[in-house]
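Removed from the display is one protein chain of the complex; every other protein chain stays in position.
Labels for the chains are A and B, by order of writing; each one numbers its residues from 1.
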Amino acid sequence: MTSAVLFLLLFLCMAIGMPVAMALGLSSVVTILFFSQDSLASVALKLFEALSEHYTLLAIPFFILSSAFLSTGGVARRIIRFAMDAVGHIRGGLAMASVLACMLFAAVSGSSPATVAAIGSIVIAGMVRAGYPQSFATGVICNAGTLGILIPPSIVMLVYAAATEVSAARMFMAGVIPGLLMGGILMFAIYVVARIRDLPARPWPGLRELAASFFSASGGLMLIVIVLGSIYGGIASPTEAAAVSAVYAFLVAVLGYRDIGPLKGVPWRREGEPLARAAARNLLQMAWALVRSAGDAQVRGVVMEAAKVSIMLLFVIANAMLFAHVLTTERIPHAIAQQIVEMGLPAWGFLILVNLVLLAAGNFMEPSAIILIMAPILFPIATRLGIDPIHLGIIMVVNMEIGMITPPVGLNLFVAAGITGRSLPWVVRAAVPWLGLLLLFLILITYLPQISLFLPGLIDRLQGY
Amino acid sequence: MSVRVLNRIEEAVIALLLVATTLLVFVDVVLRFGFGTGWLWSQELTLHLSAWFVLFGASYGVKVGAHIGVDALVRVLPRRARRAASAVAVAAALVYCGLFLAGSWIYLGKMFRIGIEMEDLPVPLWVAHGILLVGFALLALRLLQLLWRVLRGEAEGFRFADEAEESLHLARGEAEEARR
Partner (left out) sequence: APTVIKFSHVVAENTPKGRAANAFADIVNTFMGDEVRVEVYPNSQLYNDNKVLEAMLLGDVQMAAPSLSKFERYTKKLQVFDLPFLFRDIDAVDRFIASPAGQGLLASMERKGIVGLGYLHNGMKQLSASRPLRVPADANGLKFRIMSSDVIAAQFEAVRATPLKKPFSEVFTLLQTKAIDGQENTWSNIYSKKFYEVQPYITESNHGYLGYMVVTSKEFWNGLPEATRAKLKKALDIAIEYGNQVARVKAGTDRAAIARSGRSEIIQLTDEQRAQWVEAMKPVWKKFEREIGEDLIEAALRANEG
């Protein structure tokens, strides 16, 4: 009864066009008012707790800030150039390079839509010019973009870690092999399609250009080393690594690449300028630029964009935590868990159920909210059935990836529609053929836990003794 | 003070909170890794700064139409029905605010009477959590403004510029750069 009211209210509020965060919050509070002994004050307390007691979630605004600097600061462009040089000469190479670029960008950014936007807005047009069908290009990018939350760092993994108290660092580690595997599968499928449909290849650019483009991209790619290196090298926790990444992304965009900010258009070395002189000039200019960044319109714009996205995401997450809290006080997860356990499902059967429920939810809701609402329900059952919490987390993440390319709520679809200027149904049709691959991948991930658990286990074995 | 100035101040506060939180965590890493030391209070401070950031910024989100939502259903309605639905949605959001304002008032009042402080900082708890009242009051103001405009037919309801559009917006300039 209570749960029926709770969910009904939520859907009603969302249907009439309330923001998801407020819909979650309002349905929670109303349910508490009518069905529970809890006070209004405890709801305010719980909301503040959701915002101020989760150190893991603090990483989210940092990763968003870092992504914002990477998207505007010329990093995506340099990553794409490098990816093109690396695999562009293979048949279908341009599409494969796009996947590689998505993977590389995923490794520095925590969000899928950000990955689609940063890479897609450049490469889709590029592929079309090179003779690829536009729907093919769009479909590839929609799918490869989902890697943003599977390849670490990942905002969705951070939310899962906060909801279940598993270590975010271990979740990140668990996503590496599945992410590489998914990228590999996509590239292989592209190669096959390219052979059949005789898609174009680019000439081999030569090692010199490859090295040059790698060097040019390395400023951005260093972030992979900084984020993962500092987490696994014992320098920082995921939250701290995210803050470091944000600071670095700012430095590389404003002082390094100089595509935005006060140094825009200022060359590292003027023609004929002696090296020592250039070094001294740059040093002074960079120090002064740090101060001037505070007043720079472009830098402020990037910070405000990141702030906007972070505020909204964290506000949704806080209200979703409140919603999950109401579920808990009303013992709804207990009841559902009880029922499922009584059904006597084996672990594999339970996992099918998990996938179906998550896929359905992914059609309508925002990933963080789904994870926060579903994790408290699924987690205890999974533990009882002997499913590893990390494995369950990766399954949930892959489901969320699929949710990003299924209508009506699919962030990647929205972004792709925006980039191509096409209608949503057109984008859906373009992405559907590739959906099969993701579903196949989901089955692999679900029934071969070793894909997810191998790397965290290996790290344990290496460092344990 | 003109509205323009107020807007600038609002944005400056939001940006400052985000940047301060980021730098504080960054400095924490530098202190620990570089100098083997650290501040015991920094974790609590950063967490509270981020809570302030979100609660203060929620109303700004309404202003710039940045909240995440689904308006697919409302969009297929005829115009008058859509306006009615939007008005109900905004009114419901106001109820949400009202309930939270009431709850926050009771909660903060209790903390004020008991008189406890934050864990690691010598700041009264009711002050540190006072942003609950401030944030929801600002949010209620913005919603009232929006309701007024919906009723007069000047606004259609919450504009949803979801994460998708934000990412897009950021990347767009980049794409133009690449095309040149």
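What we mean here is this: a contact is a pair of C-beta atoms (placed from the backbone, for glycine too) under 8 Å apart; a residue touches a chain by one contact, two chains touch by 3 or more.
Quick caveat, the model's predicted, so the values are computed rather than measured.
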Quick one: which of A:Ala68, A:Leu104, A:Ile141 or A:Ala169 touches the chain that's been left out?
A:Ala169
Residue, one of A:Pro133, A:Gly206, A:Gly233 or A:Gly436, that touches the chain absent here:
A:Gly233
Against the hidden chain, subunit B presents residues 32-33, 36-38, 40, 43-44, 106-107, 110-111, 114-120, 125
Subunit A residues touching the omitted chain (full complex):
37-39, 41-42, 45-46, 49, 53, 55-56, 161, 165-170, 231-238, 325, 328-329, 376, 459-460, 463-465
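Assume only the chains that are shown with their structure count from here on.
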How many angstrom lie between the centres of subunit A and subunit B, each centre taken as the mean Cα position?
22
Which residues, counting only subunit B, touch subunit A once they are in their complex?
11, 14-15, 18-19, 21-23, 25-26, 28-29, 33, 43, 46-48, 50-51, 53-55, 57-58, 60-61, 64, 66-74, 85-86, 88-89, 92-93, 95-96, 99-100, 102-104, 106-107, 110, 129, 132, 157-158, 160, 162-175, 177-179
Interface with subunit B, subunit A side, in the complex: residues 13-23, 25-26, 29-30, 33, 39-45, 47-48, 51-55, 58, 61-62, 65, 67-68, 71-72, 74, 76-77, 80, 111, 113-114, 116-118, 120-122, 125, 230, 235-236, 239-240, 242-244, 246-247, 259, 300, 302-316, 318, 364, 366, 408-409, 411-412, 414-415, 418-419
